[in-house]
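Removed: one protein chain of the complex. Kept in place: all other protein chains.
Chain IDs A and B follow the sequence of writing; residue 1 opens each chain.
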Amino acid sequence: MVDVSLRGLSKSFGSHPVVHGVDLDIQDGEFVVLVGPSGCGKSTILRMVAGLEDITAGELILGGIMANDLSPKDRNLAMVFQDYALYPNMTVASNIGFGLKMNKVPAEARERRIREIAQLLQLSDYLERKPRALSGGQRQRVAMGRALARSAQLFLFDEPLSNLDAQLRTEVRTQIKILHQKLGMTSIFVTHDQTEAMTLADKIVCLHGGKIAQTGTPEELYNEPKNLFVASFIGSPQINIIEAELDGDILTLSDGQTLSLAQKPIAKSSKRRVLVGIRPEDITDESRIGTINKSKGLRVDYLISETLGSDTFIIGQLGGARVTARCAPTVRHMPGSTVLLHANAERLHLFDPETGRRM
Amino acid sequence: MSFARRKRISAALSYAVLLLAAFLSLFPVFWTITTSIKQRADTFVLPPKFIWFDPTLKNYSAIFHTRGFGQIYLNTILVTLGSTALCVMLSTLAAYALSRTPRFVSRAPLEISLVLVRAIPAIVLMVPLFHITSQLGVYDSRVALIVMYATINMPFATWLMSSFVGQVPVALEQSAAIDGAGQVATFWYVVLPLLLPGIAASTIFVALFTWNEFLIPVMLAGNSAKTLPVFISGFISARNLDWGPMAAASSLAIIPITIVTVVAQRALISGMSSGALKG
């Protein structure tokens, strides 16, 4: 395993820049997830690390070695592709053993390793099959097995779960997490799905427009998003964003209702416009009042509710914005009625409407 | 008229058209083969004898006893094998480069050259090629034919192979590269096995075209590299053609093709539909 450093890594296709100077350090054994909407450059970064794309500018350092000009085969890494890229003409066993063969591992040792891996991934019964005779989940495991067979110094995952159905995706996610716990491989995982990022990562790198929006643990990104983008990208359902005017520690919404902050803001400037972010679980109704620090009630025009069983999300209109509130599953409201909701004053996020930065 | 009834009528019409087309397609083949085993007298009677004639192999034995016929058949086979192998090999490599590398210096010139080879009538090249081969001392040699056939069939084979290379996911090659395979190993272990159906299709087509080629050997081969089509063309004379032996010689050319077509129909049809658009 190895430490990985990206120093000002940049990529342009022709004159069109897609990655702008990304800096990132990955410790040995760490599981890093690159997350962001499509087109944010996350896959390009991964492919530059893999050596599948040339690096336009910046440095890639693998285990202390400048790796910009190494060919993929000399980087000693393993990769799980989005559509698995299994060799259709080879059996499962040959797929898993291909990397070993290419690295001149003798046949016997190869056999042993293939059997080990197959055992680990419950593929022992399928070793002689061709990929086309496997289910989606099995193919995914073969792809994992192929990556694991060689004890590569770095594992790359390019949206490896996106071709699985929802249930299988959760299952495989857990499996990857368990494998990582067991084997401790240094990993970079690319996904557009923030749930995958939250559940898998030791460290999340949230990307936006080819730049890093924020790097940190899942908790940091969730609890202290540095900017509006991270706040709204991480978390499901999405964070509620409401326009307000801040005066001292009082927030006034556009419909005149007010909220008071738990602590006074450091900046003592006079009145200014802000964007208030409230996560759905931080705004709730009477039924869950005990769980949060109570603030003055807010009147919300009720629109609809979505029941999940464990919770019911109430969706309504507040101060010109649509808000989602997590409530107890028992609530019932009539369309058109007004609901009294309470926001947790300690967990309000304030953002500058111009820069989008956290205040 | 009801929907079902209209459908039945249209199906019946379709079958009728297909049967007529099949008859027209196969009759000349049938006629060649039957003529080749007819007695001379049966060849020239009216009404023609389609089935009830006294079969004979005399025409074939006449052909086989023609001086140099063995050499001619051998030439045709060797030239076909040699130029097909050469053409398919080079075309596969070129197609791999063309469909995997969007930008390289000789790409555009190569593409244009291939199109020109396809578009420019070979007859234009014949006069100069006659001089060139004579000068190099390879006029009337199998090697010269092999090289020339391989070249004129290169556009077709390259385009056909490109469409097959295009179907191999790039991710496979990237995966192989990450697994530690170099370019040669990637091509050999990962790409080539997946190209086999395409190679089969191109091989069959190029072999057929080569087997049938007439223009080049009629001008650039004399007696020692003479091929079957040239031999067959020798049966033309002003009047009173020697129909029996001619039909026998023609049969010797078309029977192998008919067999190949039936045996390899799958590869042929898939090859045609997957990129032979340019003919």
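The criterion applied here is as follows: a contact is a pair of C-beta atoms (placed from the backbone, for glycine too) under 8 Å apart; a residue touches a chain by one contact, two chains touch by 3 or more.
Please note the rule applied: contacts and distances are computed from a predicted model.
**Student:** If you look up the hidden chain in UniProt, what protein name do you find among "Phenylacetate-CoA oxygenase subunit PaaC", "Heme exporter protein C", "Sensor histidine kinase inhibitor, KipI family" or "Sugar ABC transporter permease"?
**Tutor:** Of "Phenylacetate-CoA oxygenase subunit PaaC", "Heme exporter protein C", "Sensor histidine kinase inhibitor, KipI family" or "Sugar ABC transporter permease", the absent chain's UniProt record names it "Sugar ABC transporter permease".
**Student:** Pick out which of B:37, B:63, B:79 or B:98 touches the chain that's been left out of the picture.
**Tutor:** Selected residue, touching the omitted chain: B:98.
**Student:** Any idea which of B:63, B:79 or B:125 touches the chain not displayed?
**Tutor:** B:125
**Student:** For subunit B, which residues touch the unseen chain?
**Tutor:** Residues 10-11, 14-15, 17-18, 21-22, 24-26, 28-29, 31-32, 35, 44, 46-48, 90-91, 93-94, 96-98, 100-101, 103-107, 110, 113-129, 131-132, 147-148, 150-152, 154, 158, 177, 183, 208, 211-212, 214-215, 218-219, 228-230, 232-233, 235-236, 238, 241, 243, 246-247, 249-251, 253-254, 257-258, 261-262, 265, 268-269, 272-274, 276-279 of subunit B touch the chain that is not shown.
The rule is short, and it goes like this: only the chains that are shown with their structure count from here on.
**Student:** State the interface residues of subunit B toward subunit A in the complex, per the touch definition above.
**Tutor:** 169, 171-172, 174-182, 185, 189-190, 193-194
**Student:** State the interface residues of subunit A toward subunit B in the complex, per the touch definition above.
**Tutor:** Those residues of subunit A that touch subunit B are 50-52, 71-73, 75, 77-79, 81-83, 85, 87-89, 98-99, 102-103, 146, 150, 156.
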